[in-house]
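Every protein chain of the complex appears in place save one, which is left out.
The letters A, B and C name the chains in turn, as written, and every chain counts its residues from 1.
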Amino acid sequence: MDLPPPNFHCLRERAELLEVIGVSARLNTLNGTTGEGLSLNVSERRQVAEEWVTKGRNKLDQVVIHVGALSLKESQELAKHAAEIGADGIAVIAPFFLKPWNKDVLVNFLKEVAAAAPALPFYYYHIPALTGVKIRAEELLDGIQEKIPTFQGLKFSDTDLLDFGQCVDQNRQRQFAFLFGVDETGFLCFRMHMVNHGCPNMVSQDVTSTYNYLGKKTNQMLEAFERKDFSSALNCQFCIQRFINFVTKQGFGVSQTKAIMTLVSGIPMGPPRLPLQKASREFTDNAKAKLKSLDFLSCTD
Amino acid sequence: MDLPPPNFHCLRERAELLEVIGVSARLNTLNGTTGEGLSLNVSERRQVAEEWVTKGRNKLDQVVIHVGALSLKESQELAKHAAEIGADGIAVIAPFFLKPWNKDVLVNFLKEVAAAAPALPFYYYHIPALTGVKIRAEELLDGIQEKIPTFQGLKFSDTDLLDFGQCVDQNRQRQFAFLFGVDETGFLCFRMHMVNHGCPNMVSQDVTSTYNYLGKKTNQMLEAFERKDFSSALNCQFCIQRFINFVTKQGFGVSQTKAIMTLVSGIPMGPPRLPLQKASREFTDNAKAKLKSLDFLSCTD
Amino acid sequence: MDLPPPNFHCLRERAELLEVIGVSARLNTLNGTTGEGLSLNVSERRQVAEEWVTKGRNKLDQVVIHVGALSLKESQELAKHAAEIGADGIAVIAPFFLKPWNKDVLVNFLKEVAAAAPALPFYYYHIPALTGVKIRAEELLDGIQEKIPTFQGLKFSDTDLLDFGQCVDQNRQRQFAFLFGVDETGFLCFRMHMVNHGCPNMVSQDVTSTYNYLGKKTNQMLEAFERKDFSSALNCQFCIQRFINFVTKQGFGVSQTKAIMTLVSGIPMGPPRLPLQKASREFTDNAKAKLKSLDFLSCTD
Partner (left out) sequence: MDLPPPNFHCLRERAELLEVIGVSARLNTLNGTTGEGLSLNVSERRQVAEEWVTKGRNKLDQVVIHVGALSLKESQELAKHAAEIGADGIAVIAPFFLKPWNKDVLVNFLKEVAAAAPALPFYYYHIPALTGVKIRAEELLDGIQEKIPTFQGLKFSDTDLLDFGQCVDQNRQRQFAFLFGVDETGFLCFRMHMVNHGCPNMVSQDVTSTYNYLGKKTNQMLEAFERKDFSSALNCQFCIQRFINFVTKQGFGVSQTKAIMTLVSGIPMGPPRLPLQKASREFTDNAKAKLKSLDFLSCTD
């Protein structure tokens, strides 16, 4: 009945992990999906947050703590704790068992969490395929600062680019950060447009799980774009997609992400916790061969 | 920023509520969907459980505590607590953010919770439309007692009657309890068949939310069936359906259920907690008029 | 590039098939889902309809022709043809590529088809999981005879028993026929209630695909119910469910239904047409072994 200890190790090493693979990140969230935050109990979530804030100082630009929970009260406790330990911000997912029926109820829920940490920047984590909360982000943003003065931006994990485009377009005057969470499918296009051409509030690196292990190639892609070498940028994008496409066909989730992070960085990420199961040996072997054939492991050889 | 206090009042009054509307229940769960269990924090869930066990003694036949949570560790803590305070059983929903990919992983998760309360009967709460965990109940039950010796039954909240029928058919030799959770749509047919004719392990009353306010009519239906007065039984069934059909068209969820329970029993159920919103005045007025026209309020007049 | 000829043989033999397995049917539809009606072109659909009307006379109680199509004009042509050849009724599925947005548009579409055969009884084929048209049947029926004077009933292929129950309840005064299309999951319960106890307009046998091969057992179930031998009726129901449950796990569709019909009756049903593929040898072998073990083949031995 013993659970594996919360994966402090894997979590606190993200700074080292990013160092090892040769990249840095402007903004880091923790206790989110990849960090299995919702599989921890409250006391573990607090411990992880403290570790990150302590260990990450000087290494990570910003540490944002995901404090979303099904229980508003629990979420408020975590928000308050994040403020106490000196985090740089909090992020909240929409509650997804009993669901908010419309924008106003969702905003009210988020507002109550934000109010528990009134000095911290607040981010909304939009991931409708997982939560079933289909309220469009663009509508949510309309007037949100009047309700939540600390509102600072959102992580957009959806493929509705019309919605995302309108989030950016309609909020140009505000200093919101927009983080795109499905980077393997369209990162480059958005980076290109929005960061370079009039949308400085697009965060140039972000919180996607693939950045943890394909960050170097991602940076190459962005650099190629900066110098207007579009062919090289496109090749980098395709190269990343080839890997994601390969693992997607083999069943790709949080457990598999962790196995790949271990492969690429050499830092053991530890096993996932139930209801997840460790990635199979077969998956890991196949992923390793693919990483090699695409030259993604070269940096650590 | 103050939250409404956990609705202890409404919860501990279920015994009285059932008394008021003139019915009794063989098995009661709490901290489930209607009780907004997942909207409470751990300390509140413990308090509610204690209240029920204390207040319910002598009034309720069995008190089963829902201890499901996204975090296995939290679920185990609640299971242990339920045993300590003398509950009659525990119930667990499938984890539904990170989801078990197959039957074995789900059984492993449930097993770890059950093992934290090794003397308590264990119930699985099957509600795939809400959890997105589509593993068929009939497959889950195959061999489950070897993994979870305390396994005692399930609440089946789904419309796949082939799955439910096979749960009953394939486990006739075992003393499992089967609770059907979509009573408005087919309660009578199953009651008839399974309880009376060879399936004594169907629980004759159960844990559906409508029983909280339409219990008297439900009992009339069952009694009519017992004396083979099928026309009257069918009329009762249709009468219940007319009400559910009416409120369904107006937007029907947990908040609305609570408003109706208050209407029928006269015991105030208190407001729901965010992310839910109090049922509108318009809904309550319409529901009251419909209850009257269907003669569902007569018992309290 | 040659297509298999339209399966006239298999289709026109339904009368013989039902004879062989020892049952009869009050109402038969053709050119529906199992008959691959939408995979035929218009000229083939006309030929099949003519064959049925000719061959079925004296053998089948009623021959109802499915004339639904994506094109209203095509549907009208088929409806007119059905009237000309002396069919007993027409049935129409909701159009499902471009979809009707609300009840009124759907009723208008159906009305235009019905008007092309103004003397023929009209049936609506409700199968929302396949069409994606979620308009509830109970709402559709409200006032439908004022729009479609020939409206005569519906085939209800869905698991929403609240909707189905209300269709029956709210139309007791009308001579509608209600055919339940998911018989493996709940046929018995409805038969019991509705046919015997106040709803004589439930058709006692119907148009479900399983009746084509499990009709004898279905009839045993119904007879046991008539004589109030509920245990036997329940055992028959469970026996049917065991078979459906078994084949469902192996991938069960129209091709597999045809393979089983061939097995049970000895009448070759012919291969399905693309986009379907013949059931695999492995499926057929497994299904045969299961049918034997459940004693479903005994009648033909």
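The definition used in the following text is that a contact is a pair of C-beta atoms (placed from the backbone, for glycine too) under 8 Å apart; a residue touches a chain by one contact, two chains touch by 3 or more.
None of these values were measured; they are calculated from a predicted model.
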Next item on the list: Quick one: jot down which shown chains the absent chain touches.
Entry: A, C
Item checked: Candidate in contact with the missing chain, chosen from C:Ser71, C:Gln145, C:Ser231 or C:Ser293 -> C:Ser71
Next item on the list: For chain A, enumerate the residues touching the unshown chain of the complex.
Entry: 138, 159-162, 165-166, 168-169, 184-186, 188-190, 192-194, 196-199, 228, 230-231, 233-235, 237-238, 241-242, 244-245, 248
Item checked: Hidden partner interface residues of chain C, rising order -> 1, 3, 33, 36, 38-42, 44, 70-74, 76-77, 94-101, 105-106, 108-109, 112, 115-116, 130, 132, 251, 253-254, 273-277
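Note that in this section only the chains that are shown with their structure count from here on.
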Margin query: From the mean C-alpha coordinate of chain B to that of chain C, what's the distance rounded to whole Å?
Written below: 35
Margin query: Need the CA-centroid distance for the pair chain A / chain C, whole Å please.
Written below: 50
